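Excluded from the complex is one protein chain; the other protein chains are retained at their positions.
Let's turn to chain A:
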Amino acid sequence: MDRFRMIFQYFQSNSESIMNGICGLLALASVKMYTSFDFSCPCLPQYNMAYGLGIMFIPPTILFLCGLILNRQSLVMLEEWRRPQGRRKKDLAVIRYMCSSIMQRAMVAPVVWIVVTLLDGKCLICAFSASMDPEKFVGFANVSTVQVQQLLAKVPCKDDELLRNNTSRKAVSRYLRCWSQALGWSILLILIIAAFLARWLRPCFNQATLLQARHWSNYIDIEQKIFEETCCEHSRLFAHKCILHFFESMRQEIKLHSFSLPREGEGAEGEEDLLRGITDQDQVNKLLKTWYYEKPPLDVSQATPRH
């Protein structure tokens, strides 16, 4: 348990680590999903291509959307993009930086699915077996056109009684699998080269702007968290005071009807400070509305409160 707590704390230490952790978990989940999915090609001429390509492209779209949903930063970015300007200018470089980092992380799990699918080969065999040229394979060369389509469509199904031990079926299967694996490795190679170039060449362009964008995107995240914590604390105190007032008013009513009770109101004084003068529902609503419509400027040089 200690070990898990330590790993958990390491990932909690900053939100980038959390996002990397989620990204890795989604990638592992996508591999696990693929291995546990029971691929069953329909082995019929028109259905094969739809099934094969569907399995190859629909789950990655789902995983991409999951990656966007699970990433807290996407909400923060949307909020920053759509907020009214107020007293704080908007910096497009920060929004672009956040957008690109969110997209990169969300793309990992779909790419893992597609690469694993291609390296395994079943999808491509299912999708393209009916589009093979029968002349290339001995067993299918002298069959009529209609029948050859049916036979080729049955290639992915190993247990079909027509093609059970047919060497041409195995040849077609091997051929398609070889292409599928070559495509998979090529995609992986291209992506790795792109990632390498991006990491290597990034500091050559606008490093100062990048440092600034990264700092302010981190800042926006932290500010949002601290604001939520402050509001939580405020609402807790508000509720506490509200309930104390309620009991106080009840007690005063009782006092009218019976003998006096000891007074004990001094402890509540200290908490009034933490409420910072915001003590009713309309004021809280106004505060939250102002936070959204008019974020304060990024300038804390004056210590005294200003209007």
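Note that a residue touches a chain if its C-beta (ideal position, glycine included) is under 8 Å from a C-beta of that chain, and two chains touch if they have at least 3 such contacts; residues count from 1.
We adopt the following convention: contacts and distances are computed from a predicted model.
UniProt records the chain missing from this view under the protein name "CAHM1 protein", selected from "CAHM1 protein", "Hermansky-Pudlak syndrome 4 protein", "Pyruvate dehydrogenase E1 component subunit beta" or "serine C-palmitoyltransferase". Only one of the listed residues, A:F39, A:F57 or A:Y175, touches the absent chain: A:Y175. Only one of A:L75, A:A141, A:I226 or A:I243 touches the chain withheld from this view, namely A:I226. Set against the missing chain, the residues A:A50, A:M250 or A:L298 yield one that touches it, A:L298.
Within the complete assembly, residues 2-3, 6, 10, 14, 119-121, 167, 170-171, 174-175, 177-178, 181-182, 185-186, 188-189, 192-193, 195-196, 199-204, 207-208, 211-212, 215-216, 218-219, 222-223, 226-227, 230, 270, 272-274, 276-279, 283, 286-287, 290-291, 296-303, 305-307 of chain A touch the chain that is not shown.
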